[in-house]
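One chain of protein is taken out of this complex; the other chains stay put.
And now, chain A:
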Amino acid sequence: MSAISLHAIRPCLEGAIPAVMSTCSPDGTPNVAYISQVVYVDAGHVALSYQFFNKTRQNILSNPWASVLVLDPVTARFYRLHLHYQHTETAGPVFESMRAQLAGIASHTGMAGVFELRGADIYAVEHIDEVPGEGLDAPAPRPGLLHALRLCGERLARCTALDSLLQTTLGALQEHLGIRHAMVLMLDPSAQRLYTVASCGYRTSGVGSEIQLGHGVIGVAAREQTPVRISHMTHAALYSHAIRTSLTEAHHAGAALPGMDIPYPGLAQPHSQIAVPIISAGHLLGVLFAESPLDLQFNFEDEDMLVAIAGQLGAAIDLLQATTDSPEVASPAPAAPVVSGAPLRIRHFAANDSVFINDDYLIKGVAGAIFWKLLRDNASQGRVDFSNRELRLDPMIRLPDVADNLEARLLLLQRRLQEHCPHVRIEKTGRGRFRLCLERPIVLEDMPA
């Protein structure tokens, strides 16, 4: 009998060293084979990868008992899992996260193309043997993980606006967890895309770049609402980010709109990646993503940490969205900026609400519609002060009823302007209020669909 828990041997279930599995055919012939993945599902279950219909598979379908030997990649201690086959999953979170991991393992071992997941075989863990042996000393546990989580939590809890919340999150990941390359993407539910609203550690911010739901590590994590973690560089097309969705959309819009593709900011040669869904009150809000140029940078403890942080981030995003409309008086208008210089030509394409400034693409979609409303109201009524509330009520902007992410879209607009048109700014003037600041004359051109 053994008291060891599956949780305690999680380092062995990281795929660093292949596991071996023995089964037995009905005629009594034993079989032993390597398996690519033994994945922790919950305290009583593991998932094994099913890639080929082979002897192991044949055996398990007629005699569901299996014995699996795993090895700790640090202590060289063996553990034996006595398993009973339950069922096979060919879709869903466990399957998708295993499929992503397998693509990483396969490309690392030069076996991309050979390894394709056909199913996630779920097994009940009957018991675990702690195999005696010499072994090596276990490393000291990573110190202060819980404290790091506390520090991150405290910093997040002090944020009062989405902008600072996202920047604080990325800063906290860097300072407390040593994660240098990260981004936050928000879901646009109607377009089924994720757009980058904040990033750190990249050459360009990539704010506004989009990833389709189900594409890449990030898109799969969002679609399946499960963390996806890859420890080795993957070349698998499914998980790469050479995705150019904006171009095809421009084509559908029937207009020649060059340069609408905001480049995705990620590392050109990532070796470790982790994407964690941001969920609040059961709704997917977006994805928290981190990566590294080194192999094996994120283990299950990093995953645990990021899931905890994403949980708090999600709740905070939701709360800030819900409380942004409090009627608060705008701060007194500062001296109006001096409007001078050559006029900016701002074009709006109604087909997809894309906005171009002097032929340079700025933004599209809901954020584009918002920007166009601000500019029109400014031109026709001279208005500069606006509230989130009126944007929510404006039928022209077509915000979805639930989870409108208005704050995130305003932030996206604000960032895009900062990066591409510093003569036009959006400044917060209070909770749920902001001001349009123009330093150049503007000429508006509406291009009907």
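Here is the rule we go by: a contact is a pair of C-beta atoms (placed from the backbone, for glycine too) under 8 Å apart; a residue touches a chain by one contact, two chains touch by 3 or more; residues count from 1.
Basically, contacts and distances are computed from a predicted model.
K.L.:
So one subunit is absent here. Using its UniProt record, which name fits best from "Urea transport system permease protein", "NADH-quinone oxidoreductase subunit E", "Xanthine dehydrogenase family protein subunit M" or "Pyridoxamine 5'-phosphate oxidase putative domain-containing protein"?
P.N.:
The record for the missing subunit names the protein "Pyridoxamine 5'-phosphate oxidase putative domain-containing protein".
K.L.:
Check each of A:Val131, A:Ala161 or A:Met447 against the chain that is not shown and name the one that touches it.
P.N.:
Spelled out, the listed residue whose C-beta touches the missing chain is A:Val131.
K.L.:
Decide which residue listed in A:Ile4, A:Leu61 or A:Ala76 touches the omitted chain of the complex.
P.N.:
Hidden-chain contact among the options goes to A:Ala76.
K.L.:
Which residue, A:Asn63, A:Gln167 or A:Asn378, contacts the hidden chain when the whole complex is considered?
P.N.:
In the full complex, the listed residue that touches the missing chain is A:Asn63.
K.L.:
Would you write out the residues of chain A that touch the absent chain, in ascending order?
P.N.:
Its contact residues with the unshown chain are 20-24, 26, 28-34, 52, 54-55, 63, 65-69, 71, 73, 75-76, 78, 80, 82, 109, 111, 114-115, 131-136.
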